[in-house]
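One chain of protein is taken out of this complex; the other chains stay put.
Should a chain be cited, it is by its letter among A and B, assigned in written order, with residues numbered from 1 in that chain.
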Amino acid sequence: MKTLLDALRSRATWRWLGTGALLLMLSPCADAAMLQEAVDLPNRWGPNPSASDYGWRYDELFTLITILISVSFAIMLILLVLPMIRDRARAGHKASFDHGSSLFDKRFTATVSVIVFIVLDAWVLVIAVRDLREGYWNIPTELEGAYRVEVLAQQWSWNFRATGLDGEFGTADDVITINDLTVPQDRPVVFNLTSKDVIHSLYVPDMRMKRDANPGAVNQAWFQPITAGDFAILCAELCGFAHYQMGAQLHVLSPEDFGAWEQDASMIAVAGFDPEDTEAQWAWDWKE
Amino acid sequence: MTIASIHAPVEDTRDRTNAALGMAIFIGSWAMAFAVLFISFLILRQRQAVWPPVGVTLPSLPLAVAATLTLLGSSFALHRSVSALRRGAPFTSWWTAGLVGGLVFAVLQTWLWADLWAAGTTTFTGGTYESLFYGLTWFHGLHVLCGLGALFLARIGAATGRYGHQRRAFVVNAAVFWHFVDVVWIVLFICFFVP
Partner (left out) sequence: MSHDGIHPEPTSFWRKHVFSVDHKVIAKQFLWFGLVWLLIGGMMAMMIRWQLANPGEPFPVLGALLFPSTGGVIQPDTYNVLFTMHGTIMIFLGLTPVLIGCFGNYCIPMLIGARDMIVPLLNMLSFWTLMLGGAVGFYSLLVPLGASEAGWTGYPTLSTTVGAPGSGETLWALAVFLIGASSIMGGINYITTIVRLRAPGMTWSRLPLTIWGMFFTAILNVLFLPVIGSAMILLVLDRAFGTQFYVPATMIDGGGGDPILYQHLFWIFGHPEVYILILPAWGFISDFLSFFARKPAFGYRVTVGAMLAVTVLSAVVYGHHMFTTGLSPMLGESFMLLTMIISVPGEILFFNWLHTIWRGSLRLTTPMLFSLGTVFVFGLGGLTGLYLATISTDIFLHDTYFVVGHFHLTMAASSLFGAFAAIYFWMPKMFGRMLDERLGKLHFWATFIPLTIVFCVMFWSGYAGMPRRYYDHTYLEYLRDLQHLNVLTSAAAFLLGAAQLIFAFNFIRSRWWGAKAPTNPWEVGTLDMAVPSPVPYYNFETIPTVVTGPHEFSNPAIPDGKDWIFQTEPLADRAAAPTDPSAQPAASH
């Protein structure tokens, strides 16, 4: 504290603070338009509420971890700042002498680390494994009523393919869309993902889902929408210069609306089917 | 070596241990680089339905066997040379034999590449087999070149009297490096020529 006060009292400090402030004004953050714009635009401070069946798992575990690490960090901060104030060097103050190498010290350290491991890590690990097995990795099959979508990513768009009414991929009534995906509410939506060129990653933040689309292999992922509405799809893996533009729309329709939509879409697909167009024949055998 | 001993004409046991330790760490380190290549080999090979792939002209087995035997012989000669050097006996003829063996290996290896390339199996045909074969043997070939350089320098040094029984750390390390190159080649041989 004293050194800080001394520093604040000296001319040199103020000269340098002044210069610093000047640099600051020259530096880009003094751009008034930028700040104004940031205030004017609508602001969001977190993710949108979860719209998928298993999204609560993420939300709850995130909250739990936040509480655990906040407490740990607070304890650490106290142990860090308290000596800085209480044990600061001053006349007549002596440091205690302790190598911390006694058996007691070692046992103490071991005990605390075991406790920290159990409270911080093991607890979270157990919940995470449960969530993964019950949720993320428990991919429903076709027999369990899954709505299946094949995703072919490319620089820089998302190609989606659904079976249409016949339930078969690679037929004339396949519903093929670009950057636009329509799925039913309250039914698991399962994806087969791959890529034509570079690695992309299908990111549906409101469903709490992300999975890479790797060229040369097919990846699986799923979620079950519980709310009807429009949601964002983003690309989360750097894929070249228009990476940031690689968004798509996700429409979740109520079961009735979806039935009608699928009927229409299938009919349009059959009508527009062109067997000569090999570019559009990219379906593959579904991989469970 | 400390500052003083950089140019020391005579080395002592301490210097030799230093040199051996440094070389051991280097070999351990560089073995990781080759380990990565062999892991890549296993992973990429397992992605292929048939191995070796059909329709690819394979490298000549007799040439490869000849190259392997030459390299083993060369390593053996260097080993004899180094034990002679340690005893203080004449070591240069075994060393020269090892060096010549290394050169013959390099020639056979080049022949192997040229033969295969001429038969139409090149890196630009883009198959996994070609990629692995050329990629791994080229990388190994660079080490053969470095190794030959070291063997040659050691031989020159022996001729000028720079290296001998009293000063031999460099010579020993050159031989150790060559044994390393030899071992890597044997793994390569197993990868590509043993079904």
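We adopt the following convention: a contact is a pair of C-beta atoms (placed from the backbone, for glycine too) under 8 Å apart; a residue touches a chain by one contact, two chains touch by 3 or more.
Because the structure is predicted, anything quoted here is derived from the model rather than measured.
Engineer: Out of A:125, A:178 or A:260, which is the one that touches the chain we can't see?
Structural biologist: Among A:125, A:178 or A:260, only A:125 touches the chain that is not shown.
Engineer: Determine and list the subunit B residues touching the chain excluded from the picture.
Structural biologist: Residues 1-6, 8, 10-12, 14-15, 17-18, 21-22, 25-26, 28-34, 36-37, 39-40, 43-44, 47-49, 123-128, 130-132, 134-135, 138-139 of subunit B touch the chain absent from view.
Engineer: Against the chain that's been left off, what residues of subunit A make contact? List them.
Structural biologist: Spelled out for subunit A, the touching residues are 3-4, 7, 10, 12-13, 16-17, 20, 23-24, 27-29, 31, 33-35, 37-39, 41-47, 57-58, 61-62, 65, 68-69, 72-73, 76-77, 79-80, 83-84, 87-90, 92-102, 105-106, 109, 112-113, 116-117, 120-122, 124-125, 127-129, 131-133, 135-137, 152, 155, 194-199, 201, 203, 205, 208-212, 214-219, 232, 234-245, 247, 284.
Keep in mind that, in the parts below, only the chains that are shown with their structure count from here on.
Engineer: Using CA atom averages as chain centres, what separation in Å is found between subunit A and subunit B?
Structural biologist: 48
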